[in-house]
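Removed: one protein chain of the complex. Kept in place: all other protein chains.
Chain nomenclature is as follows: A and B, assigned in order of appearance, with residue numbering initiated at 1 for each chain independently.
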Amino acid sequence: MIRLEPRGPVAVSRLIGVSFAAAIAAVVLAAIPMLFAGLSVFEAYGLMAKGAFGSLFAFTEMLTRATPLILTGLAAAVAFRAKLWNIGAEGQLYAGALAAVAVGTGMISAHPIVLVPAVVLAGALAGGLVMLGPTLLKTRLGVDEVVTTLLLNFVILLFVQMMLEGPMKDPMGMGWPQSEPILDEAALPKLMARMRIHWGLIIALVCALGVYFLLKRTVWGFEIRAVGENANAARHAGIPVTATFVRVGLISGALAGLAGVGEVAGLKGYLTADLSPGFGYSGIVVAMLAGLSPIGVVFAALFIASIFVGADSMSRATGVSNYLADLIVAMALLCVLVSGLFLRFKVHLVGRNARKEAGR
Amino acid sequence: MSEIFEILLSANFWAASLRIATPLIFGVLGALVCERAGVLNLGIEGIFTAGAMAGWMAVWLGAGLWGGVMVAAIAGGFFGLIHAILTVPLGLSQHVSGIGVTLFATSLSYFIYRTALPDVSSPPRIEAFQPLDIPVLSDLPFLGTALFQQTSLTFLALLLVIVTAYVLYRTPLGLAIQAVGDNPSAVESQGLSVYGLRIGAIVAGSAIMALGGAFLTMSAFDAFFFGMVNGRGWICIALTVFASWRPGKALIGALLFGAFDAFQVRLQTEIGSFIPGQIFLMMPYVLSIIALVVVARRADYPRALLVPYFRGQR
Partner (left out) sequence: METDGSQAVPILKLDGITKRFGALTANGDVSLELHRGEILALLGENGAGKTTLMNILFGHYVADEGKVLVGSNDGDLSALEPGSPNAALVAGIGMVHQHFTLAENLSALDNILLGTETLSALKSARLPARHKLENLMSRSGLTVSLDTRVSQLSVGEKQRVEILKALYRDARVLVLDEPTAVLTPQESDTLFATLKKLAEDGLGIIFISHKLAEVLASSHRIAILRAGRKVADLPSDGCDQRQLAELMVGHEITETVREPNQPGAPLFVLNGIFAGQGRDVLHDVNLELKSGEILGIAGVSGNGQTMLARVISGLETAARGSIQLEGVDLGKASVRQMIDSGLARIPEDRHRDGVVGAMTVSENLAIESIREPENQRFGLLRFTELRERARNLIKSYDIRCQSENSPARLLSGGNIQKIVLARTLETEPKVVLAAQPSRGLDVGATSDVHKRLLAVRARGAGVILISEDLDELLRLSDRIAVIHRGVLSAAEQTEKLDRGTLGLSMAGHSEEDAA
């Protein structure tokens, strides 16, 4: 049994240390399922590292995969800071992608300087509006946002499927349920020739800086932190709690929507119902791994992305299922939760008494 | 209109309602046991998946059907224990820990399934539970079809409703669980272990949830598919609020839900050509949200739900 004693202020170095420890613990724990699958552990780690960092192409692939993760990670981080439990980034991502496709496939035709921002804004707006519903249900009627955002993920995905089989179906798509391709003028430009890495990464990094600035330097950020840490005291001090939740909901949803924009307008070029392999859920892991710090989100997203890209490549080489990557990511979340304890508390192992008590 | 009456009057419709409700009954009962003790268990979606996979795989590897049910319950209890350790003695965020358990249980189940069966094109099948043929009762006109041609797992679910209600309201253990979800210091000041009760309730509740998953692979279907749980766990969390944490109301809520789902499936075959199928598929999720909204104002949450307890801090 253990006993916890609260700690004083936490140094940044300690914060970063905890995240690193959790990430390493998850990777080490991954050896167990690897052994189970009959892999040689070191060889497998080697293949994963090579898959994520072994060549310029591998590295840009990793960055490409990190792009949506930074954005969904920020979406979770900013919401969780206010204790608004937005678990709906997956749905908001699809809403953003759907809006980007709607605007970017010929609804308006204009010069890229106009069209690209229009696509980006449409996606952000759609994501934000999707999150507005659960936020208002929470603030007006007291409906738990965890369940509503989770359930909306399914509703939105079905809605996307409906659109892709119906009004937004590509007539040239040979019957596949996919949208028309995004116009060249509406697509996010590539960052490097012959690589898939695109401007979405720049948008994600700017967003990370923006969220950092918002939380640290602005009145809104002050209010978000106050509401998240103690909503009662914030309300008592005259901070507009409902308005703050609405603001956070819109920002969080918009960030997740941008992740969807990047995936269709920067990477795939058209929308399918399997656009996201769970970026919304992985974003929660990214945010927790980052200790809800916007700058930390960037690094956590790079870590998670290298796990995904590395595991994909290892899977291709060895034939072992790439669900291993999801497994490592899930373990990283549990590890960071536990190691977070060492931040807030001094943990003492207690002998006799406590154990007797548990045994009773 | 006449189509609607035809649906409502068919015995098959009611049989289907009960069938659809069965995994939800398990899920809601499990969730309410955890929440009555003061802990929200968002691991439920993953625990469903783990129960579905583990139960199915045990049978596929040669265990009997009831052996598979046991294995599913143990798997559920295992993931429940992880959630319990993280949220009870360590007092970590129940939201995040629950999501973590869901991600972990889901990915572990998928990974094990894929590793055990690397290249199968169509999922292997098992000999699943068959509808019981109860003498006399099953042969009753209408009622026989509607109520008594279900598999053993459905009857187990109904039995569990009664057992859970009895334990919760009539036994010292149930009173202690109710108390620990309302005011943990009431329990500690009477010499009971807050941690012991909460951990026990979460493990037991999670084992019950896993049976809901097992029903999917061992009764509703006879194979395991990726994504087959498909949000049923989250629906159970919403239904638990709707049922105001009471086993009897949980049964009613699950049955209503099952009836609605069965109804819309039949309605779809009648008028489906005019409305895209996805609209019907959305209904369960939308309905759950509506159920939450309806009861939100007067929901009487267990007072200590989501509040971690540390000894000596009152």
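Rule of thumb we're sticking to: contacts are C-beta pairs under 8 Å (C-beta built on N, C-alpha and C of every residue); 3 or more make two chains touch, one makes a residue touch a chain.
Owing to the predicted nature of the structure, the values given are computational and were not obtained by experimental measurement.
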Check your understanding: Among the chains present, which touch the one that was left out?
Key -> A, B
Review point. For the full complex, which residue in B:A11, B:L132, B:L158 or B:L173 touches the chain that was left out?
Key: B:L173
Study note, to complete from the structure: Considering the complete complex, of A:F20, A:F53, A:W220 or A:F342, the missing chain is touched by A:W220
Check your understanding: Which parts of chain B are in contact with the chain that was left out?
Key -> 170-173, 175-176, 178-179, 182-183, 185-192, 302-303, 311-312, 314
Check your understanding: What residue numbers in chain A mark contact with the hidden partner chain?
Key -> 5-6, 8-9, 217-223, 225-226, 229-230, 232-240, 353-354, 356-357, 360
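Note that in this section only the chains that are shown with their structure count from here on.
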Check your understanding: In their complex, what parts of chain B are in touch with chain A?
Key -> 42, 82, 86, 89-93, 95-97, 99-101, 103-104, 106-108, 110-112, 114-115, 118, 193, 195-196, 230-231, 234-235, 237-238, 241, 276, 278-279, 281-282, 285-286, 288-289, 292-293, 296-297, 299, 310
**Study point:** Complex interface listing, chain A residues touching chain B
**Key:** 1-2, 4, 33, 36-37, 85, 87, 137, 141-144, 146-148, 150-155, 158-159, 161-162, 165-166, 281, 284-285, 288, 319-321, 323-324, 326-327, 329-331, 333-334, 337-338, 340-341, 357-358, 360
